[in-house]
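Shown here: the complex without one of its protein chains, the others still in place.
As written, the chains take the letters A and B, and residue 1 is the first residue of each chain.
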Amino acid sequence: MPEKKVEEKKERKKNELLYFAFRNVKLLIGFVILVFFLLVAIFGPMFVQYEPLDYAGPGYRSPSAEFWLGTTTFGQDVYAQFVYGLRSSFLVGLLGGGVATLVGLLVGFFAGYKGGWPDEVLMMITNIMMVIPTVALLIIIAAYLPYRGVVIQGIIIGLTAWPWTARAVRAQTFSLKQREFVSLARISGSRPLSIIIEEIAPNMLSYVFMVFILQFGGSILAAVALDFIGLGPTRGVSLGLMMQNAVLWNAIQLRMWWWIIPPGLAITLIVSALYFMNTGLDEVFNPKLREM
Amino acid sequence: MLELENVTKVYRVGAFGKGSLRAVDRACFSIGPGEVCSLIGESGSGKSTLGKMILKLSPVSSGTIRFEEEDITTISSTKQLKEYYRKVQGVFQDPFSSFNPIFKADRVFHIIHREFFPKVADQDWEKRVHDSLRSVGINPGEVLHKFPHQLSGGQLQRLLIARALLLDVKVLVADEIISMLDASTRIDVLNLLALLKKKGLCVLFITHDLSLGYYISDKAVILYKGVVVETGTTDAVFLNPVHPYTRKLLKAVPRLDMKWEDVELEAPRGEIPELFIPGETPGACTLQQIHEGHFVAVPGGE
Partner (left out) sequence: MALKLDHLKVYYQTLHGQVKALDDISLQLKDGEILGVAGESGCGKSTLSNALILLKPPMRFISGEVYLDGEKVPIEEYQKMVAFRFKKISIIPQYAMNAMNPTVKIGRYIQDLLLVRGETPEKVFPELKRRLKLVELSESILDLFPIELSGGMKQRMVMVIATLLNPSLLIADEITSALDVSTQKAVSEMLVEFRNRGFVKSIIFVTHDVSVLYQIADRIFIMYAGKFAEIGPTQTVIHHSRHPYTGMLVQAMPEVGIRYEKQPLTGIPGQPPLLLHPPEGCRFKDRCPFAYGRCNQVPPQTQISEGHEVACWKEVEKDA
């Protein structure tokens, strides 16, 4: 009998994933940038001396040893606003992305697996929601709310972003449903729910993970858009609000670069990093895209 | 054991489902105990659809399928389905697609344990699995605890047959199970099926390859455009093909002892009625007996 050297392939597979993950330039760059901002968001506030919205000192000051990112028109500490703003951006991304992914998963799985009428109805709802301009919808909802916090903002963003996930999950479920291991599970007496959870969902993990990352980035952007036009959180601070205020108070004309550039740059970098990671992850998970 | 009567499958196609496609049209045939029946047809003939309907993976549009005298087209409750699956099982074409790639290959046995034999203790179950594997010619140590991509196609197909044997299976639907295997392993799996037939198992052997069908089957059903054009004992159909489609198929099989141009089929023996040609003859068709154990499609029926 031919000798076969067989190792625990699962170990190999996991290690193989990690190996490719670490070699993938896009993933690494994106990840490093993201982690950097995450660390700033977590640890930054520990170095804050003044509350973000309080009067901290003379206004219009450019960055100095005392005020690392200078002060706003009203003498508020830009650094404090920045790090707390980062926190709320991450929070909104997490909530928005989480809600969008969860609702999208539920709708997508159900429509994809059942097919027939449930699929038709759900897809009609999904398509209608996709066609409605998200920003307009968000504006209307946000304008109606008496009080806007970061949490509410995240949730409503998530509730308008799920159609995209739902479509993608449904398409994947459809194609996985045709695979013969699903047929085999059916003739083994498995119930539809356990088939979805045990057979279909695990095969989509990498895909769902990537979709979540995209939704995370998308939610941050949506939040910034809302903030910028004045529908941001009624209290507290966020990067979008910072930018809004800066523009409102002529920071650009007054050459107060330290007020407008850091938040804008941070958002650009974070969202770009997320998209980079996504492309990189695609290569890691999909062996055909890998370069040797 | 298994009897199909006027089984039809109609798909809705086109925008708003206006059009319809008859994948299977009033198919009738039956399999007796310990019989291997080859369901032969080219792609688009409806043979896989028939297999799926028998395995209740796709609902029947009309007609009845009887298993052990009972009409199974109407059963729907989980309990009834499980009883059915205890006795009727299937193996599919692509061995690598039949296993969920993220789990180990022997998970298919766990599912059977969980769904059908929850009261059996783990050790007893393990022994059963080992016995079943050995009965299909696999050394248990070679395949247990491995992932599907670590095993060969032939091993995987045999694993799936072993899985079916764990149940009290009476009918095995084998849907093109050989076509993705290498030439050297095909014969082993075929011989295994022939061995199981001796033990009383019924096999519905779905294939497009006539040589494979001839090798192990007792009965043959020739399917063309969803219609059963000829059926009967294997020797009757292969050695005295009557329907022009069957004759065309037999002429086109590449042989190792004769070139295509030299293949000559004898003229059909016996009295041949006017035949039904799917796609050409209008109206419905029905099967007419022309010899003992040999039927061919003729116009008629409703």
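Simple rule for what comes next: a contact is a pair of C-beta atoms (placed from the backbone, for glycine too) under 8 Å apart; a residue touches a chain by one contact, two chains touch by 3 or more.
Not measured: the values here are computed from a predicted model.
Visitor: Of the residues B:Glu70, B:Asp131 or B:Asp182, which one touches the chain left out of the display?
Guide: B:Asp182
Visitor: Using the touch definition up top, pick the residue from B:Ile31, B:Leu160 or B:Leu190 that touches the left-out chain.
Guide: B:Leu190
Visitor: Just name the one of B:Arg114, B:Lys127 or B:Arg255 that touches the chain not displayed here.
Guide: Among B:Arg114, B:Lys127 or B:Arg255, only B:Arg255 touches the chain that is not shown.
Visitor: Write the list of chain B residues that the hidden chain touches.
Guide: With respect to the unshown chain, the touching residues of chain B are 42-43, 152, 154, 182-188, 190-191, 194, 208-212, 214-216, 234, 238, 248-250, 252-257, 259-260.
Here is the rule we go by: only the chains that are shown with their structure count from here on.
Visitor: On a C-alpha centroid basis, what's the spacing between chain A and chain B, in Å?
Guide: About 49 Å separates the centre of chain A from that of chain B.
Visitor: Give the list of chain A residues in touch with chain B in this complex.
Guide: Per the touch definition, chain A meets chain B at residues 6, 9-10, 179-181, 183-191, 199, 202-203.
Visitor: Contact residues on chain B for chain A in the complex?
Guide: 52, 55-57, 78, 81-82, 85, 89-90, 92-94, 97-102, 108, 111-112, 115-116, 146-147, 149-150, 160
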